[in-house]
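Every protein chain of the complex appears in place save one, which is left out.
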Amino acid sequence: MSPDLRVRLGDVELANPIMTAAGCAGAGRELAQFFDVARIGAVVTKSVMLEPRAGWPAPRMAETPSGMLSAIGLQGPGIDVFLQRDLPWLLSRGGRAVVSVAGGGSAEYAELAGRLSEAPGVSVIEVNLSSPNLADRGRHFTDDPAAAAEAVRAVRSGARSDIPVFAKLSPDVPDLVGLAGACVEAGADGLSMINTVRGMSIDTATMRPAVAGGMGGVSGPAIRPIAVACVYEVHAALPDVPIIGMGGVRTGSDALEFVLAGASAVAVGTVIFHDPSACVRILREFEEALGEHGVARVSDLVGAAHRPMGAALGR
Amino acid sequence: MSPDLRVRLGDVELANPIMTAAGCAGAGRELAQFFDVARIGAVVTKSVMLEPRAGWPAPRMAETPSGMLSAIGLQGPGIDVFLQRDLPWLLSRGGRAVVSVAGGGSAEYAELAGRLSEAPGVSVIEVNLSSPNLADRGRHFTDDPAAAAEAVRAVRSGARSDIPVFAKLSPDVPDLVGLAGACVEAGADGLSMINTVRGMSIDTATMRPAVAGGMGGVSGPAIRPIAVACVYEVHAALPDVPIIGMGGVRTGSDALEFVLAGASAVAVGTVIFHDPSACVRILREFEEALGEHGVARVSDLVGAAHRPMGAALGR
Amino acid sequence: MSDFRPVQMRSPVLTVRRVDAYHAITVVAPGVAERFRSGQFIAVAVGGDQSGMLLRRAFAIHDVKPDYGGTVEFLFAVRGGGTAWLAERRSRDLLDIVGPLGRPFPLPRDPVNCVLVGGGYGSAPLFPLAHTLRGRGCRVDFVLGAASADRVFSAITARRVAETATFTTDDGSFGVRGRVTDALPQVIEDARSDVVYACGPMPMLREVSAMAMRHDIPVQVSVEETMACGTGVCMTCVVPVVGEDGITRMVRSCVDGPVFRGERVRFDDVGTIPFDALGAPGWKARGGDDPVSAREAG
Partner (left out) sequence: MSDFRPVQMRSPVLTVRRVDAYHAITVVAPGVAERFRSGQFIAVAVGGDQSGMLLRRAFAIHDVKPDYGGTVEFLFAVRGGGTAWLAERRSRDLLDIVGPLGRPFPLPRDPVNCVLVGGGYGSAPLFPLAHTLRGRGCRVDFVLGAASADRVFSAITARRVAETATFTTDDGSFGVRGRVTDALPQVIEDARSDVVYACGPMPMLREVSAMAMRHDIPVQVSVEETMACGTGVCMTCVVPVVGEDGITRMVRSCVDGPVFRGERVRFDDVGTIPFDALGAPGWKARGGDDPVSAREAG
């Protein structure tokens, strides 16, 4: 008997826990050349902003050991184009849409949430809190739990009540558990983590920073142990809050690692660049791993690594 | 003409900038089987404590993509054995000794510094601030700039005035630049960074954390972009403070990357496990890279990536 | 050819050859070969299953043959870890490739005179293009340049396929000393070229485009920007390009390119966000809209 892969993110049920990570899959269209996007749990879109945004100049990336450094700067066409072109396409293919939003302040976040709530078919809204808070000299919302909470509150109030709101956290914060708690307090139905880790590469030929933005974000398998630690720690503190775990997932076993740490769903980011079919491959490997363990329901495994030895399966 | 590789760490001059990282080379004896330890800039010893310490149970490590997770727990024989056995051996081979110390509180730090100052031949004392502060429920000294400053002050006051004191920082702190400033204010002659990054692996077979300590530290090339960002940022804020840069150095080009970011010397840690001759290989590659760039003095390159385009060499 | 979608496959290596300063690898990749059109590229995973090199490497397709159901050849110079690893492949090894990717060279409807300008390994995609153009009755002239003789590409094939083939090297070790742009105007005039196709480094493409514009003939350039995915999802490979509507956008060179009309690429602004680009800071005044901070994740 194949395991029951269904997972819940707040009030929403997904057919399986494997999804794309924001900014690593567009809105699904390019990946549909390689697999049927309806087969995975959900497509998390590139963070959408109100207006078109050009982002950072090139070079925008550098390869790093088992990872990459990137500084894209939230390039995108804005919410209008997203609602006219990208979202309908994804829904027409039977894909589940988790829409990531990025704003410069509460008003923008609320407006984005409102616009998405008018459109049919948005399953979850993910709040990218690593965008610059214009009211605070461009510091990120995650730098200040109060600012993060305000952004979450804005999205929650702007969004239809049946759409779960997930707050996406960066690991580069003074107190991750405190930040997570503040977001939940402010109405987040769940948490997504982690965003990229702050980093830098210097091109030894030019002797300059390798990406035009100077600093960038590290992603990929290199950061997986950092991400697993974040998920584990936040799940320990807030065991009832669903988590979308991510950071360097490359195989089904990696996805399982996140579930054991406490994630209800798992997103695949940078590894998509390596393998455009990664999500379906990982889903298959994940299902096989569950079978080998004789697990009936993936939900039984969420946070299993926290349980005392021998009770991992909670049976 | 071969480039001038000499670098200064406070009042001490080293023949070249390549050294071992604390805890990755013992006190040099095992590596001496593979190369002459007098050839590298210095050997940084495993952190020494006052008393013998057994550390964490096994398993103490797990491999991670381009890195490893470890939780050793400062196992060591204590300062007496170090002074009787390890330090004399290193000095007898002509090695330069940078001695890392770890204490549970200011009194221990001061005592360690005093003991080391009585012994001849200690070039630099490195203060490992990632050891548990017993007065603060075992939180690390780096978690609190005031506690870190106090530990540094204790070492500085206990140490002979001609021995430079370097404060070793962890990247997992709310405000790295603030912490660095507090350490310098407290008398640190320089900074070492970075220590390992907090992380976790879960063994999907046993469904338990892969290392006995649960959480561990990530090291190796995976963390290099994180480390380079830390060095860059602190050098930007405190350009006159010498930095020993480390985190995933694998090649001479990686070492150069740290120098360009602002490091005066570069330590090699985890990569020694991969290649016991790494330090001398990296030194050779580093020298070659300088030659290719036509650089006369390594000191000309320290922080060069901060300079405006075209002025990288400061000439 | 109804299905233009790229495919992903594990392709057996047929041959690995040294060609002067380059390595040429031929893989058996029927799905790629049958979909291929000149100017497209493949993205190759490097380093094996547990590789620390996560990103695929992009290579122009240099040749496609019907053998074994369809083979694909690409040429490369060893540069860093990925190309070093590729150079060590042997026949029967498997390569994980994705392709064909990108917008191909648009082909003229009529049998016009085409000059093909290549710099270094940028010459690679021009060879299949030359064959296709010849098949359509076009005149083909080559202008190929490189740093030195061992980096000039397939000179013999070029001479065979084209009406004329002009070679330039920086050091004068082969053909004319100088750059392709030194030789190009004369070739355009002698051959009465109607269109220019070019592939090579950005500065070369900029000059070639400027020349074509001065001669008032269309120019198609294939650009090279660092690419993380090659499939259009990562947004790392952008260049500023002016659209039909006159608006400059940061477009993806992997799917909207790598081939662009030369006069539309804002070569002088490559590596910047032009102030008038769609979504540039201050592009549409919303009051205090700041450039995205450096800590930006995406």
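Read from first to last, the chains carry the letters A, B and C; within each, the first residue is number 1.
As a convention for this text, a contact is a pair of C-beta atoms (placed from the backbone, for glycine too) under 8 Å apart; a residue touches a chain by one contact, two chains touch by 3 or more.
What you see is a predicted model, and the numbers here were worked out from it, not measured in a lab.
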Which displayed chains the unshown chain touches: A, B, C
Which of B:36, B:63 or B:185 contacts the chain that the document leaves out: B:63
Omitted-chain contact residue, chosen from A:65, A:213 or A:245: A:65
Given B:53, B:93 or B:306, the one touching the chain that is not displayed: B:53
Omitted-chain contact residue, chosen from B:115, B:153 or B:198: B:198
Residues of subunit A in contact with the chain not shown: 65-66, 221
Subunit B residues that touch the omitted chain in the full complex: 22-26, 30-31, 33-34, 46-47, 50-63, 65-68, 70-78, 104, 128, 130-132, 134, 138-140, 170, 172, 195-196, 198, 212-217, 220-221, 270-277
On subunit C, residues whose C-beta touches the chain left out of the figure: 46-53, 81-82, 84-85
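By our rule, only the chains that are shown with their structure count from here on.
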Innermost chain, where centres are averages of C-alpha coordinates: A
Separation of mean Cα positions, subunit C and subunit A [Å, integer]: 34
Averaged-CA centre spacing for the pair subunit C and subunit B, given as whole angstrom: 45
Shared-contact residues (touching 2 or more other chains) in subunit A: 65-67, 198, 215-216, 220-221
Multi-partner residues of subunit C (at least 2 other chains): 52
